[in-house]
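Everything below concerns the one structure shown next.
Up next, subunit A:
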Amino acid sequence: MNDLIKENKLLDAVVSAFKIEGKVIRDRRVEVLADKNMVSSILLFVKKQLGYIHLAHMTCVDWIDQGEFELIYTVYSPVDKITIFVKTRIDRENPEMENIDTIWDQANTYEREMREMFGIEFPGLVGEFEFILEDWDQIPPMRKEFDTHKYAAETFYSRPGREDAKDVREELNKRSGAKVPDFAKKYSRE
Partner candidate 1 sequence: MENDKNSQKIVDYIRNFSRKHSLFVLAYGTGCGAIEIPATMTSRYDAERFGIRGAATPRQADVLLITGYLSTKTLKRVIRVYEQMQEPKYVIGFGSCTINGGMYYDSYNTINGLDQYLPVDVYINGCMPRPEAVISGFVKLQELILAGKANNGEKYRENLEHYRTNQKKIIKNWKMPDYNW
Partner candidate 2 sequence: MEDLGLKIFGAILTTIMGFTVGMTYGGIVRKLTARVQNRFGPPFYQNFLDLLKLQSKKTNVAHGFMGHMAPVWIIIAAVTVLMFIPILNGNLWFPNMSFHGDLIFLLYMMVFGSLGMALGAGQTGNPNSAIGVTRGLSQMVGYEIPFVLALVALMIQYETTSIQELTKIQHETGVWNAFANPFAFLAALFASLGMFRYSPFDIVGAPAELASGPVSEFGGKYLGTMMSGGAIFAFIKLTLYVHLFFGGAGNADDSGILATLAGIGILLVKTFLLYMIPVFYGWINPRYRTEQAIRYFWGWPTALGVIGVLWAVYIN
């Protein structure tokens, strides 16, 4: 159908401006992989030059194997209806990312959440520390090395009767006699 003209134009603009690689995922979805120092300038560029004025979302993925956090800034343009993902990797040991709530105010909320949930430091971030969690003394709970199952088991009183907690999907398939699909096996608890 449409041959992704606008998407490619956007990709070329960003890539040629910053000498970074990126790709068009599908129509109306473009992603660029940037270095952590470039991110703010890229965001400013797409906001001011290309009219991508809406920071739709901002999240973090914990790549524990590579020892990295991946931060994803989701920016949207109401004019040409394209969402661009600006992705960057930061070190997992002492995670620190520059604070962009000067560009978008709503980034402040996301950054405070990440600071609490992943322990990523945003220098110059305003707002008191306790945002969602109250008096939390463990490692940040969204990090993958934090075993929430164990923590819940030893912190909260767990009522007896859940020892045989099974995978619902497996149980259903057993009863219905259908074989478990492979993707399901991958997710099962055993």
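Selection rule, in plain terms: all candidates are chains of the complex that A comes from, given by their letters.
Here is the rule we go by: contacts are C-beta pairs under 8 Å (C-beta built on N, C-alpha and C of every residue); 3 or more make two chains touch, one makes a residue touch a chain; residues count from 1.
What you see is a predicted model; the values in this text were computed from it and never measured.
For subunit A, the touching candidate in this complex is 1, chosen from 1 or 2. Contact residues on subunit A toward candidate 1 in their complex (touch as defined above): 132-138, 141, 146, 148-149, 151-153, 155-159, 161-162, 165.
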